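Here it is, the structure, as structure tokens.
Only a single protein chain was left out; the remaining protein chains are all shown in position.
Right after this comes chain A.
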Amino acid sequence: MISFYLNDQPIRTGEAPASALLDFVRYHEHLKGTKIGCREGDCGACTVLVGELAPDGLTVNYQSMTSCLTPLGNAHGKHVVTVEGINAAAGQLTPVQQAIVDEGGSQCGFCTVGFVMSLTGHSLSDKPATEKNTIAAIDGNICRCTGYKSLERAAATLTAQLASRPTQNAVAWLSEQQFVPAYFKTMPDRLAALRTAVAAQEAEQSATAHGNGSSASTVSPSGHTQSQNGHDSSAANPFAHPLLGGGTDLLVQRLEELREQPVRLVFDQSGRRGIRQEAAGRVVLGAATTASHLLESELMRGLLPHLPQYLKLVSSTPIRNMGTVAGNFINGSPIGDLTIMFLALGASITLANPAGSTRELALPDLYLDYKKLAKTPEEQVTEISFPTPLPGDFFHFEKVSKRTHLDIASVNSAAWLRVENGLITAARVSAGGVGPVPLYLARTSAFVVGRELTAATVSAANAVMQEEITPISDVRGTAAYKRLLLRQLLWAHFLQFAPELAVDELI
């Protein structure tokens, strides 16, 4: 059973955990305000809010998510909010809705609810609203009609209104101002009660499951009770069930297939969260770490001060709220942004097998060929780690795509560099979109080590790099363009590290 709150209603459902939350909302609950635009997280018309009880049990943290890619199972224990759950009585508009109407931010209206939900989620955030972060809240919402300027004006109005939002008891204020209905104030208690009830129920089912051969549920390795949807899986090894994280890749690629079978939900596994620094000079990330977690991590931002601006180039707010770093690695796309960053950071992954034993794998060694990985289906990434960069180290990420934001790169590249007295003493350069796998450019990296940081070194490194890559022509660009672009990105890395480099010698 999946138990959660949908707006102000408790839900208990035996629907497939890997089915899309969008379909549940629209076709099961008949809440039609949430629209279907693309079913791949690229338009935001289906945006909903997913609220999770904070560890203190007193507040609920709401994040925007595209319901087309949210596995229903990931709603377990949460508060899912659709537009019907924020609408005020008697046709009154919330301040978000009013601002959009007043500024003409809705034309055909099909994308509008997505904008409403993203902005409502932003108003529920605990960060002070700025014009920039209000706009960022709708960076995953595509509108074909308005040209966005009216939505920018609505966002500005909203930012001004949110300036008076108190830091304490924000939900009470938001409810008073009619951003959200009053029932939001009761959600922490209701979610806490739900958590207790679910725990009790799962313990009971787990105790009786073995004695009941016809049970419709089994307990997955994650400890989460799952519906089998009539499929006989008693004989199947539960460790063979597909692992599902945020769903941002798998629900695009395999929705039909996954909703017909049991899955292991990564987000339900305990101990997969958190980013910590270990004494041994390594930073360790749990496998359920999302891109948003990276963005919000004080530790990561301290070590990599430019990380937020790099992560802004990675998909969009709702997708970053859902997609995991480990999922990006395992998807094996030759162009995965996070993979490219972590290759240059020197990351390794920890893989656990069903027997419980683990092994470490350097990230470059994971990739054998296009979408072929050096891991068995039963193995699961449990942790990601990388050596803690020193304060003077350079780290830089570059990405060029047709559209700067919310797009897949034509070519992306990251570089980590340690320079002592004008000499490069250590380097790691990676590049995506220029081969069948995300490339760690071992030869290029080795080439620059021991050399002076000069234009001549960079130029020569490019010659090595051009030999190391094998781009093909596709919808993201011709092979010749990708070669040129990667050369430019290599220069961009070094110009970032050493702005004094003679530009004329390079171009």
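Note that contacts are C-beta pairs under 8 Å (C-beta built on N, C-alpha and C of every residue); 3 or more make two chains touch, one makes a residue touch a chain; residues count from 1.
Here, contacts and distances are computed from a predicted model.
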item: Complex member absent from the view - protein name from UniProt, among "Xanthine dehydrogenase", "Peptide/nickel transport system permease protein", "Heme lyase CcmF/NrfE family subunit" or "TIGR02186 family protein"; value: "Xanthine dehydrogenase"
item: Residue, one of A:151, A:194, A:288 or A:366, that touches the chain absent here; value: A:151
item: Hidden-chain contact residue, picked from the options A:2, A:100 or A:158; value: A:100
item: Contact with the hidden chain (one of A:1, A:38, A:170 or A:498); value: A:38
item: Residues from chain A at the interface with the omitted partner, ascending; value: 31-40, 42-43, 45, 82-84, 87, 91, 93, 96-97, 100-101, 103-113, 116, 135, 138-139, 141-152, 256, 398, 400-408, 410, 474-481, 483-485, 487-489, 491-492, 495, 503, 507
